[in-house]
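Now for subunit A:
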Amino acid sequence: MSKPKVGFYWCASCGGCEEAIVDLAADILGVVAAVDIVFWPCAMDFKRADVEAMADGEMAVCFVNGAVRTSEQLEMAELLRRKAGLIVAFGSCAHTGGIPGLANLYSREGVLAAAYDAAFATVNPEGMRPQTEYAAPEGTVTLPELHETVKKLDQVIPVEYYLPGCPPPVKLITGALGAILEGTLPPKGSILAPEIALCSECPRKDSKPEKLDFTAFKRPHQIIADPALCLLAQGLLCLGPSTRAGCDAPCITGNMPCTGCGGPLEGTKDLGTNALSAAASVLEATDEASIAVGLAEVPDPAGAFYRYSLPASLLYAKKGS
Partner candidate 1 sequence: MTYLYYPGCSLKGTGRGYEESLLAVFDALQLPWAEVKDWNCCGATAYMAVDEVKAFTLAARNLAIAREQGGETAQVIAPCSACYLVLCKAQHVIHDAPEIGARITDALGAAQLTYGPRVQVRHPLDVLINDVGTERLAAAATAPLRGRRVACYYGCQMVRPYATFDDQYAPTSMDRVLRAMGAETVDWPLKTRCCGGTLTGTIEDVGLRLNYILLREAKKRGADAIATACPLCQFNLECYQDKISAVYGASRLPVLYFSQFMGMALGLSEARLGIQRNFVPLAAAV
Partner candidate 2 sequence: MSDGQMPRKITYEADLDPHFAEEIAASARGEQLFQCIQCGTCGGACPVSPYMDLTPRRIIAMTRAGYKAEVLKSHTIWLCASCYACTVACPKAVRITDVMYALKQRAIRDGVYPKRFPVPVLAREFFQGVLTTGRNNELPLLIKMYLKTNIFKMLGQAVMGLRLFLTGRIGLKQERIAARRGEKGDLRTIMAAVDRGAPAKGGPSQ
Partner candidate 3 sequence: MATLGPNQGDAVRIGVYICHCGINIAGKVDVADVTQFAASLPGVVVARDYKFMCSDPGQELIQQDIREHGLNRIVVASCSPLMHEATFRRAAAEGGINPFFFQMANIREHVSWVTADKAAATEKSRALVAAAVSRVGGHEALERQRVAVKPDVLVVGGGIAGIHAALTLADSGKTVYLVEREPTIGGHMAKFDKTFPTLDCAACILTPKMSLVRQHPNITLWTYAEVADVSGYVGNFSVTVRRKPRYVIEDRCVGCNACVEACVFKEGKFADEFNYGLAKRKPVYMPFPQATPSVVLIDPATCLHFKTGKCKQACKAACERDAIDFDQRDELVEIEVGAIVVATGFQPFDAERVPEYGYGQYPGVYTSLEVERLVNASGPTGGEITLRDGRVPKAVGIIHCVGSRDHATNKYCSRVCCMYSLKLAHLVKERTGAEIYNFYIDMRTPGKGYEEFYDKLLEEGVHFIRGRAAEVTDWTMTPDEEGKLVIRAEDTLIGAVRRIPVDMVVLSVGLEAQADAGEVRRLFNISCSHEGWFLERHPKLAPVSTFTDGVFLAGACQGPKDIPDTVAQAGAAAAEAMALIDKGYVELEPNTAFIDEERCSGCKTCIAMCPYSAISFIADARVARVNEALCKGCGTCVAACPSAAAQQHLFTDDQIFDEIAGVLSYV
């Protein structure tokens, strides 16, 4: 029996997810042995034409990371959807929009203006903007078009499985690959990560008091955090309570608070406001003035609570964008 064909693709992403696959280290050999990688532009020389040449559904599974912002990413996502039996949204960007999704706080024109007009090192007196088509002497040159908003993967194509994380932890990737090979995948639509919040596997969980008594949030650069004590108990905005587990809390081990890349838990309608509720609730402040003081060091709540999930949120994007 032939080995199942597998593809990897990246849309709007940083490349960290590709690194994560490489991070499988020795295990990657096992993967290569078990499957037939038919598309992985980042690592191997495949072209779009190779994919187009495949029969529909020929690929057993395609791992797509990154959010979708351009016409090219959309076309590729739709193409891969046709060619692959299973699509796995790989990593935070594909799952919930990720860091690129924060661009939904701005309009497309705002993003372009920031890059082409306002940027410190930019000189652009004509107000030039990228063109999708340019008639060069050599012929017409095209560039992908930038969409109005950033979308997570399942907002452009149906997706069967999700592997959360920025990037997905090795443990989860291995588990997912194993499940695919062994045919032990859960029902479609599942998130291939534990159904519980990160606090459950946090190395500092026992140090968390029942009653937090900080009166103001602090930012990581403002204190030298006690490396053994729960970070929330030290006033740092840690999203561990509202973030899906599965990563074994490497950030917290590195003395930095969880920023929520694991994505939402089941039962969460909106990751950002869910996390916001928990965070604001525990602040020890009762009147308007002291609440304002207590929240002063959360200067960018949208960025803090929707860091990886704005396109997945109920609000989706800034009004009017």
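With respect to how the candidates were assembled, all candidates are chains of the complex that A comes from, given by their letters.
Just so we're on the same page, a contact is a pair of C-beta atoms (placed from the backbone, for glycine too) under 8 Å apart; a residue touches a chain by one contact, two chains touch by 3 or more; residues count from 1.
Quantities reported herein were computed from a predicted structural model and do not represent experimental measurements.
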item: Selected neighbour of subunit A [touch, this complex] from 1, 2 or 3; value: 3
item: Residues of subunit A that touch candidate 3 when the two form their complex; value: 195-200, 205, 208-212, 240-242, 245, 265-269, 274-275, 277-278, 281-282
